[in-house]
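Take a look at chain A:
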Amino acid sequence: MTTSLSTREIAGQISERLPDAVIDAAGTAILVNSNSLLDVGAFLKNTPGLDFDYLTTITAVDYYQYFEVVYLFVSMEHNHSLVIKTRCQGRDNLTLPSLVGLWRSADHQEREIYDLMGITFEGHPNMKRIVLWSDFQGHPQRKDFM
Partner candidate 1 sequence: MTAVDAAFSGAMRHLDAVPPDWPGNEWWHWLVFTVICIAFVLVMIIVVIYVERRGIAFFAARVGPNRTGPFGVLQAIADAIKVLLKENITPSNADKLVYWLAPAVVFAPTIMIFAVVPFQNGAMMADLNIGVLFVIAISSISTIGVFMAGWSSSNKYSLLGAMRNVAAVVSYEMPVVLSIAGVVLLAGSLSLNDIVLAQERVPFIVMQPLGFLLLFIGGCAEINRSPFDLMEADSELTAGFHTEYSGMKFAMFYLGEYGEAVVMSTIIATLFLGGWQGPVLPPWLWLIVKILIVFFTMVWTRATLPRVRIDQLMAFAWKFLFPLALINLLVTALEILAWPGDLPLYIIPLNFAITAALILLGSKLFKVGWGRVEV
Partner candidate 2 sequence: MELRTEPFVLNIGPVHPSTHGVFRMRATLDGEVVLDLDPVFGYLHRGIEKLAEERTYGGVIPLTDRLDYVASMTNNLAYVLTVEKLAGISVPERAEYLRVIMSELQRIAAHLVSVGSFFNDCGAYFTPFLYMYRERENICDLFDMVCGQRLLYNYMRIGGVSQDIPDEFMPALKRIIPHIRGRIDEYDQYLKENEILLARTKGVGILPRDLAINIGASGPVLRGSGMKWDIRKADPYSIYDRFEFDIPTGIQGDCYDRYRVRIEEMRQSLRILEQAVAQIPAGEVRADVPHLIRPPVGEAYAHVEAPTGEVGFHVVSDGSIAPYRCHIRAPSLMNLTALRDMIIGWKIQDLIVIFGSFAITMGEVDR
């Protein structure tokens, strides 16, 4: 059974290493500062005992005032999982650091989020639209698109 790790405990571990990273760890996910996303990712991947080597899915949700991006990590070795969230405030010029350097599974998913939600991921080698054609204007999955 894949165990979901306790968010408080992991948040504590992250805060020891990266002081300003964690914003909130009350619920089932750890809310992380978007600037330290890359460092948190490296910490989760490389720390022995955590070893999160599998990025299952990235979801972007439009909450009108902000966009929330949800990352689900799994460790195949220890069979445990963790959910990390991060937020981008506002609706224009949204950027987040890209996790492609650590997990290549982020490649197509980040392109899709850029295509459909309009969040640009810095550091992605191929930040182009993926499911829509390149001349398309707008980002259809946003709540104000239609």
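Here, a residue touches a chain if its C-beta (ideal position, glycine included) is under 8 Å from a C-beta of that chain, and two chains touch if they have at least 3 such contacts; residues count from 1.
Selection rule, in plain terms: all candidates are chains of the complex that A comes from, given by their letters.
Note that the coordinates shown come from a computational prediction; the quantities given were computed from them, not determined experimentally.
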- request: Scan 1 or 2 and return whichever one touches chain A in the complex.
  value: 2
Task: Could you please specify the touching residues of chain A with respect to candidate 2 in the complex?
output: 1-2, 53-57, 59-62, 70, 72, 76, 79, 83, 103-105, 107-109, 112, 116, 129-133, 140-141
